[in-house]
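Here is chain A:
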Amino acid sequence: MSRLTLAAALVALVALPAAAAERFVLVQSTTSTANSGLYDAILPQFEAATGIQARVVAVGTGQALKNARNCDGDLLVVHARAAEETFVAEGHGLARHALMHNDFVIVGPADDPAGAAGTPDAAAALTAIARAAAPFASRGDESGTHAKERALWTAAGIDAAAASGTWYRETGSGMGATLNLAVGMDAYALTDRATWVAFANKAGHRIVAEGDPALFNPYGVIRVNPERCPNVRAAEAEALEAWLLSPAGQDAIAAYRRDGQQLFHPDAAD
Partner candidate 1 sequence: MDGFSGAVSAAFGLLAALDPELTGIVGLSLAVSLGATVTACALGMPLGALLAVARFPGRGLLAAMISALMGLPPVVAGLAVYLMLSASGPLGPLGLLYTPTAMVIAQTLLVLPIVAALTRETVAALHDEYDELLRSMNAGRMFALGTLLVDARFALTTAALAGFGRALAEVGAVMIVGGNIAHATRVMTTAIALETSKGELALALALGAVLVALSALIHGAVALLRNRAEGPAHA
Partner candidate 2 sequence: MTEGDRILPFPGRRAPGETSDAPAIPTLPEPAPTLEGVVLLRGGRRLLDGLTLRLPGHGITALMGPNGAGKSLSLRVMAGLVRPDLGQVRSIAIATSLVFQRPVLLRRSVRANLDHALRAARVPRRERPGRVAELLGLGALEGLADQPARALSGGEAQRLALVRALAVRPRLLLLDEPTASLDPRSTAAIERLAARVAEEATEVVLVTHDPGQAARMADRIIFMHRGRDVETAPAAAFLDRPETPAARAYLDGRLLI
């Protein structure tokens, strides 16, 4: 018995360091880029080109920025422009580079009980939802999507948070979990298009509002400041950032498709 546990301990101890090794870069990232499968598609190309392993922690923009403030990451891929600029201005990051964009969409039940589908823009769609008191699933987690959603409510002149617990449901979860919940309770939700297209549990849900310039969703890439965080893998982070912004990286992003749709549009070319 004791010999068995000893052996097991040895196996565990030997097995673990094997998993941690070699050159890598730690990316703190929004979830949409991970959940939509983008990283699985493009990062192997980076790894093949440089021999550097890219390790992605996908947690949502708010959490990603917080973790990077704690120096727990080398590179950021996030989508909350204002928060990104604050992060850089405070000296936590070197510079924000435009990486790519796509757009947000408002999704809802197939029968669209609030009649959001016929409205001209995002603000009108949200107004229709609020007026009908139709259930709306909010991320409620300080993510980039959540920040965008709050900006849209403000633009529509609606204090959605006041309805929290009634038709306005804050899930406090990631995009996928929030979409699962929206599908389950026939609620509307704001999501980035990439996550939505790749999302496999749509059931009857469909896009009810899209195309409004207010729904623009730009992604930025930021290197964590090595002067603030001496532990960062600066060279590896620089290599990944350079590759993402290079023609090779940008082409790889543009080439990624789900169901025939391009999910992300490169922004670094010009």
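Operating definition for what follows: a residue touches a chain if its C-beta (ideal position, glycine included) is under 8 Å from a C-beta of that chain, and two chains touch if they have at least 3 such contacts; residues count from 1.
Candidates were picked such that all candidates are chains of the complex that A comes from, given by their letters.
Note that the structure is a prediction, hence the values are computed from the model and not measured.
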Problem set entry | Touching candidate - 1 or 2 - for chain A as found in this complex | 1
Seminar exercise, completed: Listed in rising order, the residues of chain A that touch candidate 1 in the complex are 1, 5, 8-9, 11-13, 15-16, 19-20, 24, 26, 31, 34-35, 39-40, 53, 55-59, 67, 69-72, 174-177, 179-180, 198-202, 229, 231
